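Here's the structure we're looking at; comments come further down.
Missing here: one protein chain of the complex. Every other protein chain is in place.
Chain nomenclature is as follows: A and B, assigned in order of appearance, with residue numbering initiated at 1 for each chain independently.
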Amino acid sequence: MVKFLLNRLAMMLLTMLCASFLVFAVCEYTPGSVARKSLGPFATQQQVDLLTVKLKANDPLVVRYGRWLGVLVGAIPDPLQDPGTGLNFKDPRGAQYFGNFGYSTLNKLPVNDVIWNRLGNTAILAGLAFLLIVPLSIVFGILSGLKEGGALDRTLSVICITFTSIPEFASGVFLVTLFVILWPILPGTSPLNSDGGWAIPYQFVLPVAVLVIYDFGYVARMIRVSMIGVMERPYIRTAVLKGMSTRRVILGHALRNAMIAPFTVLLLQINFLISGVVVTELVFAYPGFGRLILEASLFGDISTLEAATLITVAIAVVTQLLGDLGYILLDPRIRVR
Amino acid sequence: MATLDIPDAVQVARTKRQARPDWMRIFYSRTALVGLFLVTFWVATALLAPILPLPSPTDSDAMAMGNPYPSAAHWLGTDILGRDILSRLIFGARTVLSVAPLSVAVAMIVGITMGMPAGYYGGWIDTVISRFSDIILAFPVLVIYVILIANIGPSVMNIVIATTIASAPGIGRITRGLVLGLKEQEYIAAARLRAENTLYIMLVELLPNCRSMLIVDACLRIGYTIITIGILGFLGLGLPPPNPDWGGMVKESVTVLNVWPLMSLIPSAALVSLVLGFNLLADGMREAWKP
Partner (left out) sequence: MNLIVSNLKGAAMSGSSKSDTVLDIKDLRIEFHGKSETVVAVPALSFSVKAGESYGLVGESGCGKSTTAMAIMGYLGNTGVIAGGSILFEGKELIGASAKELRAIRGRQIAMVYQDPMSALNPVKTIGSQLAEVPLLHLGASRKDAMEMAAAMLGDVRLPDAGDMLKRYPHQLSGGQQQRVVIAMALLARPSLLLLDEPTTGLDVTVEAAVIDLIGELRRRYSTSLLFISHNLGLIAETCDRVGIMYSGEMVEEGTTGDLFRKPRHPYTQGLIDCIPDITHDKRSRSLAAIPGHIPLPQERPTGCFFAPRCAGFTAGLCDRPDLELEDIGANHMVRCVRWRDMRRSQPAQLTQIGKAQAQTEAVAVSDLTKLYRLSGDKTLKANESVSFSAAKAEIVALVGESGCGKSTLARIVTGLDRATSGEVRIAGENIAEIQAKDRPRHLLQSVQMIFQNPDSTLNPSHSAAFSIRRSIKKFGIRKGKVAIEERVRELLEMVRLSPTIANRKPNQLSGGQKQRIAIARAFAADPSLIVADEPVSALDVSVQAAIVTLLLDIQREKQSTMLFISHDLALVRHVADKVVVMYLGKVMEQGTVEEVFGGGTHPYTEALISAIRSPNPDEKPRDRVHLTGDTPSPINVPAGCRFATRCHRKVGAVCDSVPPPLRKMSDTHDIACHIEAAGLSARPSPFGAFVQGRV
């Protein structure tokens, strides 16, 4: 078990390393240098050149990546915070500490000041969506998997397939038209403050709905397939021919088996929701992590982007790990030998 | 892993159906037919776009700008710049229906090339390929797209590259799983015993048996890529003008949603219908080809 966890931890670090390097390399193609972005559009070319030299921004990619890594683990101070640059970038935590994501050239703030707050907002949004996706998809999946090809299965399947075909921006347009414009009972934006006259809970309804609509159908389909497989297994027949009622067969024998495979899929939705929030947050002007990624990408804010990448990968690997652990817990064939 | 069936009936029900070519069976599925209809509809309009009597998708009709509602001249109305929505929709279909299948085709080739050896050889080859896939799969897909396209710029080429990076590991994983199951089949052993080389075994003995699953997967991925292209357009990372692009159409008009909702609703609905078509088709094929 310890070996398994260590293995996973190593895997996570490796993934983070690869991913951050790839992002670093990709950002090379962004127009505009770090120096230009730090100084803003009104700086003279001379100032930019000077800063470029100071930041050693003309070093080879690998060297700069190494330097970034050094800043991250706290081995060297962040060069952008060096008073010599004249940028006046200051991190209250100091220039050199473990977990220093550097300075956001977009927000002109330490990344650590920007990102956690945004991440918290997104966690609330994604968490609410996840809380709805789990029961909805289980109910839909189990019900349609009970009798493959039956009327209920076909109805639920069409609903699920249709919903998975509606991307967030489209369902955003549909829902806003319906509940904001035609029948105004909900706010069209979710800035998470009550300035617009809407209480904050109301502001969550549409963003959460948009996320749930696009995602729950997919999970329900996965659970359906698993349930169909389980219902065809001979041990279900054994249970039925023992004289058990359908309800007891499903709750006592089918459900747990049917959830083994989709358990991982369910957890992977956490990963998916991080993608989902990018669009949702844009549609509803929600101050979250997804929009931060988008803005940072468009601006070429390497520091923020790298921080976002590392967090995203960490979340992904941790969910994978949880999936594996849950799998072990659910299936005695793996747990006990 | 035995699954339960009523042996007598299953055996019988199959032979008669299998006498017909496999692909024909999708015509027995109502879902597949509806999907096929939606897809064919958009493919047909996209193909016919140049010969249909449509206004130009890029020219503004100054007269219509103040009154962008549907009219005899503009059946679905015009957008904020006075351009004909129907025409933009149909020319947009051309873009999306060429870029999405092209991207998926490239991703398929790369993915199959990764998955085949991983599944067939196993061992360290499998470990390397699978670990590499895991790293990419650990990323949220859309974040890959956004980071890539925002930094290297939107173009058909770049969308194909982004799709390949995002989809190939998944296709590879599916192929690997299929090959793992198939390589223990006795006909593979028979092929090895008659001195067939590995490439031949992969391409002639294994690949045809992965065909139906991969086609279904490709179909789903085309739908998903259409969504992604739409999202990129909506995020402002779509193909550069003058290409009309459904996601871009929504982005341009979503600011006036409370005034002229049709401008956003129509391209949204078009996108949903096309994606739904591919999803239904995939589902119907999966049902029909179920082994």
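Keep this in mind: contacts are C-beta pairs under 8 Å (C-beta built on N, C-alpha and C of every residue); 3 or more make two chains touch, one makes a residue touch a chain.
Not measured: the values here are computed from a predicted model.
Participant: From the list A:N58, A:N193 or A:T238, pick the residue that touches the absent chain.
Facilitator: A:T238
Participant: Of A:D49, A:D82 or A:D331, which residue touches the hidden chain?
Facilitator: A:D331
Participant: Footprint of the hidden chain on chain A, which residues?
Facilitator: 147-150, 233-235, 237-246, 252-253, 256-257, 260, 330-333, 336-337
Participant: So which bits of chain B touch the chain we can't see?
Facilitator: 1-9, 11-19, 28, 185-187, 189-196, 198, 204-205, 208-209, 211
Methods note: only the chains that are shown with their structure count from here on.
Participant: Would you mind pulling out the distance in Å between where the CA atoms of chain A average out and where those of chain B do?
Facilitator: Distance between chain centres, rounded to whole Å: 23 Å.
Participant: Looking at the complex, which residues from chain B come into contact with chain A?
Facilitator: 2-5, 31, 131, 134-135, 138-143, 146-148, 150-153, 223, 227, 230-231, 234-236, 247, 250, 254, 257-258, 261, 264-265, 268-269, 271-272, 275-276, 279-280, 283
Participant: For the complex, which residues does chain A have touching chain B?
Facilitator: It comes out as residues 11, 14-15, 18-19, 23, 26-27, 29-30, 157-158, 161-162, 164-170, 173-174, 176-177, 180-181, 188, 229, 232-234, 236-237, 271-272, 274-276, 278-279, 282-283, 293-294, 297-298, 300, 305, 308-309, 312-313, 316-317, 320.
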